[in-house]
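All protein chains but one are shown at their positions in the complex.
Chain lettering (A, B and C) follows the sequence in which the chains are written, and residue indices restart at 1 in each chain.
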Amino acid sequence: MLKTAVKDKKIRISEYATKYGTILFLIFMFIVFSALQPSTFLSLGNLLTILRQIVILSILGTGLTVVMITGRIDLTIGYAASFLGIVAGALMVDFGVPVWLTAIITLIVGAILGSLSGVAVAFIGIPDFIATLSIGFLISGVNQAYTKGHPISGMPEEFGVFGAQFFMGIPTSIFFMIIFLIIVFVLLNYTRFGRHVYAIGGNEESTMMSGVNVKKNLIWSYVVSGIGAGLAALILSSRLGTAHPTAGDDYLMEALATVYVGGTAFKNGEFNIAGTFVGAMIIGVLTNGLTLCNVQYYNQDIAKGLVIFLAVTITSIQKTRKK
Amino acid sequence: MLKTAVKDKKIRISEYATKYGTILFLIFMFIVFSALQPSTFLSLGNLLTILRQIVILSILGTGLTVVMITGRIDLTIGYAASFLGIVAGALMVDFGVPVWLTAIITLIVGAILGSLSGVAVAFIGIPDFIATLSIGFLISGVNQAYTKGHPISGMPEEFGVFGAQFFMGIPTSIFFMIIFLIIVFVLLNYTRFGRHVYAIGGNEESTMMSGVNVKKNLIWSYVVSGIGAGLAALILSSRLGTAHPTAGDDYLMEALATVYVGGTAFKNGEFNIAGTFVGAMIIGVLTNGLTLCNVQYYNQDIAKGLVIFLAVTITSIQKTRKK
Amino acid sequence: MAEQELAVQMVNISKYFGGICAVHNANLTVKKGTIHALLGENGAGKSTLMKMLCGLLKCDEGKVYLFGRESKIKSVMEAQVQKLAIVPQELALVEYFTVAENIYLGREQCNKLKMIDRQLMFEETEKVLRDLKIDLDVRAKVSSLSVSQKQMLVIAKVLSLNAEIIIMDEPTARLGKQEIDDFLKYMKYLRSQGKTIIYISHKLEEIFEICDEITVLRDGEVIATYPVAEITQEQLIKDMVNRNSESLDIRKETKILDEVILQAEHVSCDKMVKDVSFALHKGEILGFYGLVGSGRTEMIRALLGIDPLKSGVVTYKGKQVRFKNIRESMKAGLVLIPEERRKQGLVMNMSIRKNASLTKLKNFSRLGFIDQKKEKESILKSKDNLQLACASIENSAGSLSGGNQQKVVLAKFIDMPVDIYIFDEPTRGIDVGAKSEIYSLIERISGEGASVIIISSEIPEVQSICDRIAIMKEGEVVKILQPDEFRNAETILKYSIGG
Partner (left out) sequence: GCTTESPADAPVEETSKEEKAAATEESSDSKETAPMDGDVVVGVSINALDAINNRQVFELMQEKVKAAGYECMATNANGTAVQQSTDIENLVQQGCNVIVVLNGDTDGLTNAVKEAASKGVHVISVESGYIPGISAYFTKNDFALGATMYMMLASEMGYDGEIIATGHNEHPAIRARVNVQEAMLKEYSNIKLVNRITTGYPGTTELAYNGVESALQQNPDVETIWCTFDLEALGAAQACEALGKTDIKIVGADGEIDVLYEIRDGEQIIATSVADLEATTNNVIETIADLEAGENVSMFHEMPYIMITKENVDEWIEKTESYLKENGE
């Protein structure tokens, strides 16, 4: 039935290269930076720094991954992260809501924002791109209208638990990131929701024909992304000590790049959580390592563009050759 | 074989609403703002101001439309517009190249940037989204590395011809916009290239099987988009009187929105040049009208999000109902 | 049985797509425990009617009753609850899932922790497939299956739902002869179990073999319903096309010239084509018969340069060639009318005119600008030439019926300097009337001196129009049959199955 491939060996090597190339690349970067900065780069402190710096990116990327597996996109996440930070700040500072309740409400508002996008995409049938783009504009407008551009500061000390404090010497935000990643990983790989998300991405019509409620699952995937934005917002404003009305905006493009680069790790073009984390690590290690080497910020951008481009090129060439 | 529809009339009305709803909406905005600001809004001066303000957006949107008709996206345009502005500025100020030659070189560099994206997408087979995103990062990095964030000023007086001068009382930039729009309109509707672009967007495989060189046409469509970025860059830096390293960055999202909103005008979801212009006009009229009415800037963002959302919602509902 | 219970009643159903009325005031009654055939030309509205029955489309007018109770099914989920299942016309599978995952998609088994129980899923799938006598590896990715295996998988998936009413929309279009026989047997078994089956097919033999009643649709309207015993093939065809059926046997007298125009020697490609050799003569119609998945399409694609050719020699008009892409082969005078019209032949949302001229825009353009008047004239001429039935050539290709769509694909390649026409499944899913029109077109083309290659999975088709028939099996040409050898269908089948 299934023919044994003739070029078995040859294919395997190049397949490994594609499948693990991105990870090898990450390891390669580790080696290079360790060689260049032996005393600092591999120090525990610096590794924790790298992890802490990618927390926001990998949380946003993880939520986005779920949406992108379904074949959709979510352009709200940056604006949503900004807005939800303001929601959290306003709740605590303007309304005196306690930290734990603020956290819960923020995540719920994030979920609601996500479900808004989900409804627009799944039920109204607006193309995902423009639906989430315009909802993003809306969110950002509401954000500006409420804050008039002012950041909110003066949040209670305990709010630091999300992004400014340490637990056993490790920044708390890292724990939040790990927990969120694990939850979404389990969701995607061991539950019916996850199966359905992957199935929708693979063939939406077949999935619908199999009796799966595609619309409902789409909405849930946006909800996961929205909750991710909420968690990212909490950590971001806790880390900065202020809620900035535009703090999250710029994360969108990087998160998108992260998910795409992640798609080249492990699964050969399929988006996946572990890959997204690797993608975020690549960007994190690159930025940190280049700063350690005192490479000018400007050249860092070039390096970032090149690395992302190369990562996706390798996979793509591999795929094209297969055809 | 084809039955005369029984519900002919009913269908026609709703089809008209979908087909021309976006334009009706634009007219409606005109009426409202004219009523609210009778003396200023409809004055020739203000109408010219509106046109001048949408020049950049509609040029970028027009180039982007060509790419989007093929079913691809071009996320470089914002960064490219910034970068090409710097190219023009550097040529004139740092290298003393005359204005006319600068303009030509800038457009050529724009075309080259576009062809880069085109090759990455068509030949290497990188997904359009991540290909153009990473090329965008690259461009922006090179831009930053060259300028170190400094704007370039001191361009010769004659450079004002692109965006700062008037011809018969009308800002010259408007002429450039009209010329570019007409050229691209003709390209799309009366040439083989245009036919191929639409065919690729409709069904790439069939088009390939018809003996059309899909890859070549894809590259050309990116080249048109790149030239658009070049023209926009010339006008933008001429208008500002300086080449700013980040001047164009923010146009990307708005240009995308413009093309999408444009897709709802005239052709019921298909992207088209006239529609893109209408889309740009809607955004331009809205911003201008709201400012004239002294609506707070932050509420303008909400209005913009709402208007875009509504425009695409109407078409989408119409489409979903058909099923 | 005197008064049989009614499983399905559809009353005065209508459906509009934009301005087009796809189903008009249709009535359908299906008795419980029977196999009920739906018959009609392409675009008659069979699939549309069935989609409304199982909630994939909304009825614009009319009512549906299941077992006497009004049904308001709005989705596949609700249909499954009502014990109603459909094998859709298009293959509906998630390619990168395994066989088991596809079968259980939508009703995954979970353990106490709400986690998916994969082991259980694999075991149950094995059981289901064994019951259905389908031989598939449950852990294999669907993308690695052949087309017919995929079709079997879709059928297995639907059957495993244990539905009471099963709709089959052209289930055998992608199956080989042996598989079809097994499948028909299984249908009879299901009927004996009291299941109700609605069966759509263009293959009249099948319908006469297994069905109890036949409903004929034409232009969205129900023409009549007959018990199968009381109706003849001629009457059915007349009902379907509203004209007397022409004989399909239009085979001309062989007049092959000695001149070889295309010769393939020991051609192989990565996708399973192995050591294929054949020669095509000038003016000849050469058929390629084989079971589905025997590599015919792959072989042709490699010859034309659409897919890479690994080894072998191709001689065209006396010169050795190796086309790098389809543009080169087209320029040289070889054209392919592909097997999947919707995917490879047409741009559905573009007008008929623009579709038909896509291959030859150069003829109407100067300096890249298209002379739309000239274009229009030329396409109008082709339209008459091919007897293309359409209100206007400005309508979208998607608004046409299957047969007419195929004619548009043909229109793309006439008025061009073509030496070899290659038809891949030219009549797949096309109704009887349109079929004979296509045949006479092919006849005409070859009469005008062009050579023709026809890939087909229907024995009567290759028998009736080909001068010689090459039989392919698992990527190899196992035999080339001369006219006196292929009069007997058994011979053709014997070579293609092996032995």
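Everything that follows uses one rule, which is that a residue touches a chain if its C-beta (ideal position, glycine included) is under 8 Å from a C-beta of that chain, and two chains touch if they have at least 3 such contacts.
In this text, all values refer to a predicted model and were calculated from it rather than measured experimentally.
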Chains shown that the absent chain touches, full complex: A, B
Sole contact to the chain not displayed, among A:46, A:115, A:191 or A:213: A:46
Contact partner of the left-out chain, one of B:236, B:265 or B:302: B:236
Missing-chain contacts mapped onto chain B: 39-40, 43-46, 49, 52-53, 56, 147-151, 153, 160, 163-164, 169, 236, 238-242, 244, 246-248, 250, 287-288, 291-292, 294, 296-298
Residue numbers in chain A that touch the chain omitted from display: 37, 40-41, 43, 45-46, 49, 52-53, 94, 144, 148-151, 153-154, 164, 171, 236, 239-242, 244, 246-247, 249-250, 287-288, 291-294, 296-298
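In the analysis below, only the chains that are shown with their structure count from here on.
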Chain A and chain B: spacing of chain centres that average the CA atoms, whole Å: 29
Chain A and chain C, separation of their C-alpha mean positions in angstrom: 44
Chain A partner contacts - residues on chain B that touch it in the complex: 120, 124-127, 129-131, 133-142, 144-145, 148-149, 253, 256-257, 260-261, 296-306, 308-309, 312-313, 316-317, 319-320
Of chain A, residues touching chain C in the complex: 1-3, 186, 190-192, 194-196, 198-199, 202-203, 205-213, 270, 323
Touch list for chain C against partner chain B, complex: 14, 16-21, 24, 43, 57-58, 219-220, 306, 326-327, 330-331, 336, 338, 343-350, 354, 357-359, 361-362, 365, 368-370, 372, 389, 391, 399, 401, 412
